[in-house]
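Let me begin by handing over the structure; questions about it come next.
Just one protein chain is left out here, and the rest sit where they should.
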Amino acid sequence: MSDNRYQKGMENLKVMNPKSFQTLEDSLTDIAPDLARYVVEFPYGDIYTRPGLDLKIRELVTISAITTMGGADNQLKSHIRGALNVGCTKEEILEVIIQMAVYAGFPRAINGVLAAKEVFGEEESE
Amino acid sequence: MSDNRYQKGMENLKVMNPKSFQTLEDSLTDIAPDLARYVVEFPYGDIYTRPGLDLKIRELVTISAITTMGGADNQLKSHIRGALNVGCTKEEILEVIIQMAVYAGFPRAINGVLAAKEVFGEEESE
Amino acid sequence: MSDNRYQKGMENLKVMNPKSFQTLEDSLTDIAPDLARYVVEFPYGDIYTRPGLDLKIRELVTISAITTMGGADNQLKSHIRGALNVGCTKEEILEVIIQMAVYAGFPRAINGVLAAKEVFGEEESE
Amino acid sequence: MSDNRYQKGMENLKVMNPKSFQTLEDSLTDIAPDLARYVVEFPYGDIYTRPGLDLKIRELVTISAITTMGGADNQLKSHIRGALNVGCTKEEILEVIIQMAVYAGFPRAINGVLAAKEVFGEEESE
Amino acid sequence: MSDNRYQKGMENLKVMNPKSFQTLEDSLTDIAPDLARYVVEFPYGDIYTRPGLDLKIRELVTISAITTMGGADNQLKSHIRGALNVGCTKEEILEVIIQMAVYAGFPRAINGVLAAKEVFGEEESE
Partner (left out) sequence: MSDNRYQKGMENLKVMNPKSFQTLEDSLTDIAPDLARYVVEFPYGDIYTRPGLDLKIRELVTISAITTMGGADNQLKSHIRGALNVGCTKEEILEVIIQMAVYAGFPRAINGVLAAKEVFGEEESE
């Protein structure tokens, strides 16, 4: 059932990034609520629930992908928060982003590190 | 010393992907040998030798980055081989690439899986 | 005549997006006025005047392209306004952007929907 | 039910592009069959079945997106075939791709037109 | 007059890259001849004729742009030929591409150097 995917996705989101998703859902609710639902169902219900890779690695490969594509700072910060939530250390997150200097170039790596700095700063001020 | 970075990089490459690097170096030797040297020194000497992340995760985040950027099939295949060499399973590699459907879109994920299929096929025919 | 392309382009712009172009021209006038002129002549004079596709579809395919490339929020918002001006409904615009989750990934689609939300909000407050 | 999404997706695919999907499924079946299933369920089951935009426009905006991202020639050709299957004319397809010279640059537009030429040539030789 | 732009563009192309353009025009003539005409008029008629930058630098900045975007090998090779035609040395071309390792990442730089190698090889075998 579709409900099942949604439920599994929401359970995952509760662990991974409940605040970010709430913010996203709030911003989409009056304009494209289906997109918020797809976010729960497809990435969090179908993909992040797959066996074969733990959530820590899943967040780290997402961070490298979003750092590489550029122009998606909010999503990058959201997944840096998610990585912390599932147990990645700050060092691991930074190592992934620094490594992107090799593959995506220095501008993307620098922007990624500055996004991480912002997220780590929020964490500390909470 | 710069030599030191080169040596450390070559030691890493011996573990990670000696064949791919040999092919690359052969193709660059008469036209841009310095670029081959930079590949040894910067990614393999400076970055992959950093503590904080093991080589398996380093290869997986590289695979997600190259899948995402697109248009770099040879490098993607080279790093899929590298991931196998440092102990990633085929399943882990595929999980990373499939997950890219969410962040880089289905065309990139499909092309990534087909690249993996090609590499896994080579392995089996050796 | 070149003047002819400029005139045709300006006539198109009057229908499609007079305010956005005025803002663009104002911002470019002292630094790169030729670029503003090229915008009139090439996209609006040469391309949008071509037969074979109506302006509504032309704006929708532009919206999918700019959503996909990322990092061009102002241009995306400008073309969302343009799409509304030539008669696209909000629903049509949103459907295009939501569909981009499949091809450009969820981060681009989410950013696109939020850009649309901003434009639709402006419209309502006028 | 998830089965329902799959069924709806397959019904859509029968109209839109049965051959391309068969080729894709054949190539993924032994390596990542779930990715083939996701293609049916998410783009074709969830997205292309949405009201608010007809399949012709859905294929045209996909063509502009894939032309823009570059490095996805097989997917571009597949969607050019899909566009023909749902009733787009060759002229409409070409107009979309030519327009991409403005937003994605001339190299992407030229590569897109050459992909279309290849697909149109296949059609004629059938 | 538009004819004037076309003439100026063709004069430029005779110096810069007559063979590449002939190949392009031949491939587009039966499918999208207007796109070939736009190539003459806009890049070669409007842009490359502008004062303020000589053709050598114009080709070098084009090479860095196309190396960076990836997925446009034919256009990259065409502009490497163009750079040679307007007097750039092989060393200058290679320096530009190698530098892209910093901004676009090593995969793009490596692919760029291999494209240059192919073009330089053709030159020598003529």
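Note that the chains are named A, B, C, D and E in the order they appear, and that numbering of residues resets to 1 at the start of each chain.
The rule we apply is simple: a residue touches a chain if its C-beta (ideal position, glycine included) is under 8 Å from a C-beta of that chain, and two chains touch if they have at least 3 such contacts.
The structure presented is a predicted model; accordingly, all values stated were derived computationally and were not measured.
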item: Residue in contact with the excluded chain [from E:24, E:86, E:101 or E:116]; value: E:101
item: Which of E:15, E:31, E:57 or E:114 contacts the chain that the document leaves out; value: E:57
item: Of D:47, D:104 or D:119, the one touching the omitted chain in the full complex; value: D:104
item: Touching residues on chain C - with respect to the absent chain; value: 24, 27-28, 31-32, 34-35, 38-39, 42-43, 66, 69-72, 74-75
item: Touch list for chain B against the chain that is not drawn; value: 1-2, 4-5, 34, 38, 42, 46, 50
item: Chain E residues that touch the omitted chain in the full complex; value: 42-43, 47, 50, 52-53, 57-58, 60-69, 91-92, 94-96, 98-104
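The criterion applied here is as follows: only the chains that are shown with their structure count from here on.
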item: Nearest-to-centre chain - CA centroid comparison; value: D
item: Chain A and chain E, separation of their C-alpha mean positions in angstrom; value: 39
item: Interface hub residues of chain E, defined as touching at least two other chains; value: 34, 38, 42, 70-72, 101, 105-107
